[in-house]
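Here's the structure we're looking at; comments come further down.
The complex is shown incomplete by one protein chain, all other protein chains being positioned as in the whole.
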Amino acid sequence: MSIALPPVAPRRSLVVRRSTHSPALTLVGALVLVILLTIAPWIVPAQFATTLTNFFILVIMATMWNLLAGYAGMVSIGQQAFVGLGAYATLYFALKGVNPFVTIPLSALVCAILAVPITYLLFRLRGGYFSIATWVVSDTALLIIGTIALLGGGTGRSVPGLQNLSPSETAHFSYLATWFVALIVVTGTYILLRSRMGLVLASIRDNEVAARSAGVNVRAARRTIFIVAAAGCGAAGAVLAISQPFVQPSNEFNLQWAAEMLFVSMIGGLGTIEGPIIGSIIFFALQQTLQQQGVWYLIIVGALAVAIALWLPRGLWGAFRARFHTELLPVGHWVDQLGDDD
Amino acid sequence: MSGPLLQVDALTVHHGQLCAIDDVSFSIDEGEILAVIGANGAGKSTLLRTIAGLHHPTSGSVLLDGQVINALPPNRRVALGVSLVPEGRRLFSSMTLEENLQVGAYHANPGPFDIKRVYELFDWMPSRRKQSVWQLSGGEQQAVAIGRALVANPRVLLLDELSLGLAPIVIEKIYALVPDIIAQGVSILIVEQDVSQGVSAADRVHCLLEGRTSMTGTPAELTSEEIDRAYFGAGLSSTMPESGAAS
Partner (left out) sequence: MIWLNIVIQGALVGGFYALFACGLSLMFGVLKVINLAHGDMAVVAGYAAVFLAPRLHLPELWSFLVVVPVFALVGYVVQRTLIQKSIDRDPFTTLLVTFGLSVVIENLLLEVYSANGQTVNIGSLIGRSWHPASIIYVSYVSLGVLAAAVLVLLALQLFLSKSGLGRMIRAVADDQEAAQLSGANYRHIFGIAAAIAFATVALAGIAYGMMTQFAPTSGGVNLLFAFEVVVIGGIGSLWGTLVGGIALGIAQQFGAHINLSYQILAGNILFLLVLAVRPQGLFGRKNAVS
């Protein structure tokens, strides 16, 4: 007679930690980076400041898109709706005499508020239908804005309130504004994902049905994320409007924003904080190198994103992280075994 | 007689990290009825689905006529004569009764069964062949599911939880068909939670407990006490066979 009993696992004590390395080191590194990037426009050539501004606009958008798709599973191809609405909110407030730089949080707030009713429509659709519906919303916003004469109709209008600044001052200040918004967006996302919301999103991502039966309000979590992402993209639109400083429906509501957000997040790595930033760096490097060759950079970036989606679904940073077990901005937990107790 | 028709050899199947089937072996000869019984979660459905090709084994193999068929997708196994009637019927809901049978017949092997033969087996079907399947009762849907598998002319028919959700009288009617099917030279592997049905219909019984073989034998050899113990796992050691169950 043979009795098959499952082997009793020896008890081990587990220790849970977040960082893979000393948090103090990360903090010092981050501080140095923040100081460097804050004084950057005064130490680099002026046209490079503009490039850096555009870079951080993309970082903001991609971080928000990654929050939507990578963490909450919503593939939006209509995020440019909130870029455009943010830009136009800034134009509107500036026309009413508000300092354009002050409008940035206001525009983000406007987008957050507008996002609430939109979720009630969009959340009726699933998967790909949700995706295209976000685009319909963006297209509708574009068409409506285009009919408002005060906002320049279809031809656009320049943002007032910046005339007393010299061009280089405008470039410097809009860089600073963009960089601070990017800093807030990335840190805010990091804090959000380390909060209870991060756990809720992880549970939905792993198994939506199980999460629901465990009492997670999936819809409310998604709605919150959608609103946050709308606010973030609205802020990106606001700094975009200031840095130009001209807004036009076909530019601010361009589908290309959604394409860039998606490509950058995918290349860098969906579902990681670092991914969109790394993706943005790669995107800008390609764009700067290939800018003489028309739209080839978009073709290459698009093809690269498709290839990565198929063969390296966690993106470059995800692959790197899996290989070297390292995280700069950890939102998960690592469990270590300390050894046998008995 | 050459070897067995269908053989399962040291089969182990995982769902993610969960081990659903753990080192299970048995075989079915031509024209034989084997009942695999076990409680909920014992791994019965996983076993049938692995034989049909819907799950991939972690180790071990499924053999048909002595040939390993592990790598073949479900449709290729149908062509070789392995048909599964899945748990919950799984009829094509947008189609009529007859269209469901036509789908089954589209890739059929040559053999005794065709739609006409199925209509003879279930004499109520011809008059309702144009009805949508969702208008049929549970028992009728189960009959269509069996018919859909039969028209492919399988050599071994895998029946997963036939009695699930059906009234006892309906279950009896469906089991009454088994001899007709066997008479055409088809082997049957029945999976049942309902022990009495499975055991009374079968030539041999194989009991699973938490993914492992807990007992095998012919219905005549086994007392209901032994079956209960193998089924529920109480006093496992007293009925556990010395070595592996299958030859």
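Order of writing sets the chain letters: A and B. Residues in each chain are counted from 1.
The rule is simple: a contact is a pair of C-beta atoms (placed from the backbone, for glycine too) under 8 Å apart; a residue touches a chain by one contact, two chains touch by 3 or more.
The model shown is predicted, which means the values in this text are computed figures rather than measured ones.
Within the set B:H15, B:H56, B:R90 or B:K130, the residue that contacts the chain not displayed is B:R90. When the missing chain is restored to the complex, the residue among B:A39, B:V103 or B:L121 that touches it is B:V103.
Contact with the omitted chain, checked across A:L143, A:I191 or A:A322, is made by A:L143. Of the listed positions A:Y71, A:F93 or A:F263, the one in contact with the omitted chain in the full complex is A:F263. Although one chain is not drawn, its touching partners on chain B can still be listed: residues 52-54, 73-75, 78-79, 83-84, 86, 90-95, 99, 102-104, 106-108, 148-149, 152.
Residues 69, 73, 75, 77, 121, 123-129, 131-133, 135-137, 139-140, 143-144, 146-147, 154, 255, 259, 262-263, 266, 294-296, 298-299, 302-303, 305-306, 309-310, 313 are the ones on chain A that touch the missing chain.
By definition in this document, only the chains that are shown with their structure count from here on.
Once the centre of each chain is set as its mean CA position, chain A and chain B turn out to be 51 Å apart.
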